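Removed from the display is one protein chain of the complex; every other protein chain stays in position.
To keep things simple, chains are lettered A, B and C as they appear, and every chain counts its residues starting from 1.
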Amino acid sequence: MRVNLLKELIIKIRAFAQKRDWDKFHSPKNLAMALSVEVAEVVEHFQWLTAEESNSLPADKIKRVKEEIGDVMIYLTRLADRLGIDPVQAAEDKMRINEKKYPVDKAKGNALKYTDLG
Amino acid sequence: MRVNLLKELIIKIRAFAQKRDWDKFHSPKNLAMALSVEVAEVVEHFQWLTAEESNSLPADKIKRVKEEIGDVMIYLTRLADRLGIDPVQAAEDKMRINEKKYPVDKAKGNALKYTDLG
Amino acid sequence: MRVNLLKELIIKIRAFAQKRDWDKFHSPKNLAMALSVEVAEVVEHFQWLTAEESNSLPADKIKRVKEEIGDVMIYLTRLADRLGIDPVQAAEDKMRINEKKYPVDKAKGNALKYTDLG
Partner (left out) sequence: MRVNLLKELIIKIRAFAQKRDWDKFHSPKNLAMALSVEVAEVVEHFQWLTAEESNSLPADKIKRVKEEIGDVMIYLTRLADRLGIDPVQAAEDKMRINEKKYPVDKAKGNALKYTDLG
C-alpha cells in the first residue's frame, strides 16, 4: 500500500498556521518568498566550503543543516498544498520530463543545460 | 504501516544521476546552489502578481508552477539524501521547534520573526 | 567628468578581504552563493508584507533594509571585480538589450516575460 507520509505533515502545518491566524499571510506569493529565504539559510552553510568539505560535514553542522532543510520542506509542502499540488507527484512527473530532456547518451559526464546539449 | 513515499523518489533520482555519471557534480554544496536556482524559478512565476492573483492561478500557470515545484522537490530530496537526512523527518522535527519559537499567544495574527516577538 | 564611485568601493573591499586573508574564499562561485544569501536577507524583510506596506516602510525598517542592500552591493561589486566586469557598465549595456526585448508597444502595462510577448 502506498501511503503519502507528507499528508500527515501537511495536516500539521495547516493546524499550525490556523492556530496562529497565519492563513492570511500564506498566499502562494508570500510562501514562494519564504521558501527562497529558507533555501538561502541552507546555502549559507555551504558558501565558503569546498565541494570536498561539503561532502563530509561534521555532525554538529549536519544537525544545523537538517533544521534548515526541515524549514525548506515545511514551506515547500505548504506552498504546494495552497496550490493543490502534490509535491512528490510533481517530482515524479518532472523526473519523467527530465529523462527526455537529458538523454543518457548526450548528458553523460557533462553538466550542460538541456538547451546547450548538442 | 508508515511507508516513506519519498524513498521511491530518492531511488529514482540516484539511478538518474548514476546513469548520467553526475554523482561527481552532486556535492551538497553544488546541490544547495541548484536548489536555490530551482526555487527562483518558482518565485519568478509570482514576482509581478498580487497576493490575490497568486491565490487563484489559472490552470496553465498551475501546470508550469507544478513542474518547478517538482524540480525543487527533486533537488531537496537529492541534497538531503547526500547528507543522510530524511527531509520529512527534518520537517517534523522542525515543526516541534517552531511550536516553541512561535507560541500561539504571542504569534497570533502577526508575522513577526521569533527574535522580534515580545 | 564621469567618475566611477564604485571604484573606491571596490578598492576598500579588496583591502578588507586581503587583510583577513579571505581572497582564498572569494572564488566567483562562492561569491555568487554569498550574493544569493544576502539577497535573501533583503527578501526576508518583505515576505509577509503587502505590496502597499512595502511602499511605505517605517524608518527603522528602512534602516535595516539599507544594511542588507549594502551587503548585496558589496558582494555584487566584489563578484564583478573578480570577473573583471564593471557592474554599472553591465547594467547600462543590459538596459539597451532590455529596450529591445521589451518594446514599449508590446510591454506597456503588462508584466509578461519577453518570451511570452505576442
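Following the convention adopted for this analysis, a contact is a pair of C-beta atoms (placed from the backbone, for glycine too) under 8 Å apart; a residue touches a chain by one contact, two chains touch by 3 or more.
Please read all numbers here as calculations on a predicted model, not as lab measurements.
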So which bits of subunit A touch the chain we can't see?
-> 32-33, 36, 44, 48, 50-51, 111
Can you list where subunit B touches the absent chain?
-> 25, 30, 33-34, 36-37, 39-41, 43-44, 46-48
Missing-chain contacts mapped onto subunit C | 1-6, 9, 12-13, 16, 19-22, 25, 27-30, 32-33, 35-36, 39-40, 42-43, 45-46, 49-55, 57, 62, 65-67, 69-74, 76-77, 79-80, 82-85, 87-88, 90-95, 97-99, 102, 104, 107-109, 111
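Methods note: only the chains that are shown with their structure count from here on.
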Distance between the CA centroids of subunit B and subunit C (whole Å) is 25
Chain centre separation (subunit A, subunit B; CA means) in Å | 2
What are the residues of subunit B that contact at least two other chains?
-> 32-33, 36, 50-51, 111
